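Heads up, the thing below is written out as structure tokens.
Apart from one protein chain that is not included, each protein chain of the complex appears where it belongs.
Labels run A, B and C following the written order; every chain starts at residue 1.
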Amino acid sequence: MVSVAIVGANGYSGEELCRILAGHPGVRVVAVTSRQHVGKSVGEVLPRLAGHPGVGDLKFGASEVDVVLDSGAEFVFLALPHGLAVEFAKPLFLAGRRVVDLSADFRLRSADIYREFYGVEHGAPELLKEAVFGLPELHREEIAGARLVASAGCYPTGILLALAPLLREGLVDAGSIIVSSASGVSGAGRKAEAALLYSECNESLRAYGLPKHRHLSEIEQELSIAAGKSVVVTFAPHLAPMTRGIHTTIFARPLGDLGKIASCLEATYLRETFVRFSDTLPDTRNVSGTNFCDLAVRVDARTGRVILLAAIDNLVKGASGQAVQNFNLMSGLSESAGLL
Amino acid sequence: MVSVAIVGANGYSGEELCRILAGHPGVRVVAVTSRQHVGKSVGEVLPRLAGHPGVGDLKFGASEVDVVLDSGAEFVFLALPHGLAVEFAKPLFLAGRRVVDLSADFRLRSADIYREFYGVEHGAPELLKEAVFGLPELHREEIAGARLVASAGCYPTGILLALAPLLREGLVDAGSIIVSSASGVSGAGRKAEAALLYSECNESLRAYGLPKHRHLSEIEQELSIAAGKSVVVTFAPHLAPMTRGIHTTIFARPLGDLGKIASCLEATYLRETFVRFSDTLPDTRNVSGTNFCDLAVRVDARTGRVILLAAIDNLVKGASGQAVQNFNLMSGLSESAGLL
Amino acid sequence: MVSVAIVGANGYSGEELCRILAGHPGVRVVAVTSRQHVGKSVGEVLPRLAGHPGVGDLKFGASEVDVVLDSGAEFVFLALPHGLAVEFAKPLFLAGRRVVDLSADFRLRSADIYREFYGVEHGAPELLKEAVFGLPELHREEIAGARLVASAGCYPTGILLALAPLLREGLVDAGSIIVSSASGVSGAGRKAEAALLYSECNESLRAYGLPKHRHLSEIEQELSIAAGKSVVVTFAPHLAPMTRGIHTTIFARPLGDLGKIASCLEATYLRETFVRFSDTLPDTRNVSGTNFCDLAVRVDARTGRVILLAAIDNLVKGASGQAVQNFNLMSGLSESAGLL
Partner (left out) sequence: MVSVAIVGANGYSGEELCRILAGHPGVRVVAVTSRQHVGKSVGEVLPRLAGHPGVGDLKFGASEVDVVLDSGAEFVFLALPHGLAVEFAKPLFLAGRRVVDLSADFRLRSADIYREFYGVEHGAPELLKEAVFGLPELHREEIAGARLVASAGCYPTGILLALAPLLREGLVDAGSIIVSSASGVSGAGRKAEAALLYSECNESLRAYGLPKHRHLSEIEQELSIAAGKSVVVTFAPHLAPMTRGIHTTIFARPLGDLGKIASCLEATYLRETFVRFSDTLPDTRNVSGTNFCDLAVRVDARTGRVILLAAIDNLVKGASGQAVQNFNLMSGLSESAGLL
């Protein structure tokens, strides 16, 4: 049994981590922390988790590095806002803990790009080279050996799984990529903001964050690596009236033989447990509560464009499930342990 | 008071027509018809409309041409599926009634394109030249004088209002247009299909109808007219978990001065009652239950693309409100009568 | 044209008031106020109302008594929290304005009961005797002549419309009444609270405010008046995952002839515009966006109980529509002006 700690366990990703890890056969959760709920049990604060063996009766400790160190956890999951995560990641890393960070703090290789997109200086630029981008289907081997994994973001996950193999093979024009995504409201976190109220989001579909959403930084970094050259994309995120799920529709110009696009994706994901490439159009409902990413492709013969579609649960494959998948790789467990 | 009839009044568009016309100060509804509910009152079948003066106590007549002719209605609204609408439109038109058709039957100028997109022969190709495409902001004058108006479709309305002025002025590259739309479930009508059940659509976001949705036929027809040359677009419609609303996001390459795009749209819609071009990103919630189309534009300086956004209520500006707006023009009433 | 002011126009009730009054043929809105949005236009703050003739371009004034007095409004609608409303109602009343208060501040005849249920001293107990309880179907005549009307609360409206006639006629046992209601989330107002977030309320049904919800005070006051003796009821409110609507189910023991219950309600509401007593089970969907209250009754022969059902839109018949209905009575306009 690997002992783990969850820092920031009371947000949506933290709660989902608790849920997944409570049912994980190879894990013992030894500490959960929260700024607001110190001393209360997980089950009191998150009634959904009451009575869950392994986490329901755990008491929240303070979100402090020492609390985590004292817990004896070998692995630490950080479910914190960017900027705050680095303050935990650095000392924990230096103290020899292995860290899975769900924030954006270690996803970018460049502190300059971090500053450009997040508007603040990076808190530990010297650690960026230690961090591995935590999308297992792209970076499985590096993740397995890493001591600091930056679990991939929610929007990037579906986008990268659809596009990276095609760019790697030169099957789509890197300059032609346009992405339109719609996310459920849980993607915005458990923040008491008027714009996220039920009565504001119900029967509401709206774009936001145009034209330079922060996730573009990691999307373009990873697509550029796949393409072997700089890739810049247009990205339009939307908020949809649902709790969970991200649906992504990608438009691009194919290069060369159109038929190779489907066969490339099929071959890439044939043996992947969590990517289901099929002829069925992805639906967020089919991946909700799961760690799957559903993918499909359609060719628009009239315009010569290809349309790629992806669906994930933003809190699972887009956050906590992916973090556990990364953790499984890091700790040598079955990649799907606790996730099926 | 203009006397009107509504054929097919028990679908979602028909119900919405009843609601709007019940509150219209210049209209008297003299007949409503339905295949299934003959003899029942509107209020019995559509309890929302019970007690509404003017329509609640009206009894459904049979959906037959003679019933409509005998009602004395000067204007007839057809809220029927395509293919069926033409069977009413032709005899009513020949009998001198003025017709507002909410179906697709008279939106296309070409019977060949109708056949290509709808898979059946057109039932009255000789009438296509009589019909005017019923999008008032584009064709106000022809609508005013028309005897047969084909009210524009739901997806096309937002797309055309955003793009037609820009193509007319040559401000976007006609070959670069990509459209991603998401519609509420009422757009699929009141059909007892498993895929439209609450439990299938809730928490579900999915694309459908790729890559050649029927509405492309009217979208491309009208965009080609605006551009003065053939325009072909990529269109990805989605189903979103809400009852009403269509949100459309359009990506295109600008031609010439980027700043002209906003000023063109602003100038075009400055005096339009029902198009609100502003800096606020459109949200279906803000147009729900109204005849407004909200528009905005964003420039993606990183990729050189322009992003246009539009929101309407698919049952109002996308169907019944627009039909009434057309009717108002045809009958010389204030264009916004009954709609504000 | 009657000139009116709306104080607190940026909450859900205030927004709905703006919407209704913008379309009211006998009203000119001369002032809207808000604490947060002074100087902005209604359309900027509430984009749904942009472009609405009569209100869209109005600028929010400060929520101060002098601003209202200076506006020249003859009537003032107060859409404010309880405790704050009285601070406006008193000086405006004393200055000769006629006031429709949507808060609870003037609904109770007793300052003691106000203190018991609201936990604060009443700010103007001397005015309680001036105020009329604003449920037109119960107090039409007093409302017409009143200078201060306390528009009835959302839960009380459906409950009182169902029960008051039966208690007046002695048809149900006053000691047997149990009420279970479910409200849409807009009933909680536009407050940035975590418990009201989309992701907390979606797929959530929960009771709250047990066992002594504040609305019990006005429910029991009015039922006691109807019964001619003290009535105490059990009331369980719930929050349901929808924006609008209140559904109420009432259980009681009938007294005497069971058949008289339906006939009493039928006779009471036969000529009422906004109460639809019928055999159809009420559904919040059928009253959403309308000022109707739908009522029905079922007899449970197995237990000898009667079940009464009611549905309203909490923001219309439960708040702003009712306020306008009261205003119409007060100003001698048609009771349904602006509401159909």
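For this structure, a couple of remarks:
Convention: contacts are C-beta pairs under 8 Å (C-beta built on N, C-alpha and C of every residue); 3 or more make two chains touch, one makes a residue touch a chain.
These numbers were taken from a predicted model, which means no experiment stands behind them.
Contact between subunit A and the absent chain runs through residues 22-23, 44, 47-48, 50-53, 203, 273-274, 276, 278, 280, 283, 285-290, 292, 294, 340. Not every partner is drawn; the one left out touches subunit C at residues 178, 180, 182, 184, 200, 202-208, 210-212, 232-234, 236, 238, 240-245, 247, 249, 251, 281-285, 288, 298-303, 305, 307, 309, 311.
The missing chain lies against subunit B, touching residues 12, 184-186, 190-194, 196-203, 241-243.
By our rule, only the chains that are shown with their structure count from here on.
Upon removal of subunit B from consideration, the remaining chains are still joined by touching into a single piece.
Two copies of one chain, subunit A and subunit B, form a contact in which over half of the residue numbers belong to both partners.
Chain geometry summary: the mean Cα position of subunit A and that of subunit C are 45 Å apart. Subunit B and subunit C have centres, each the mean of its CA atoms, that are 36 Å apart. Distance between subunit A and subunit B, defined via averaged C-alpha coordinates, is recorded as 39 Å. Taken residue by residue, subunit C touches two or more other chains at 203, whereas all remaining positions touch fewer.
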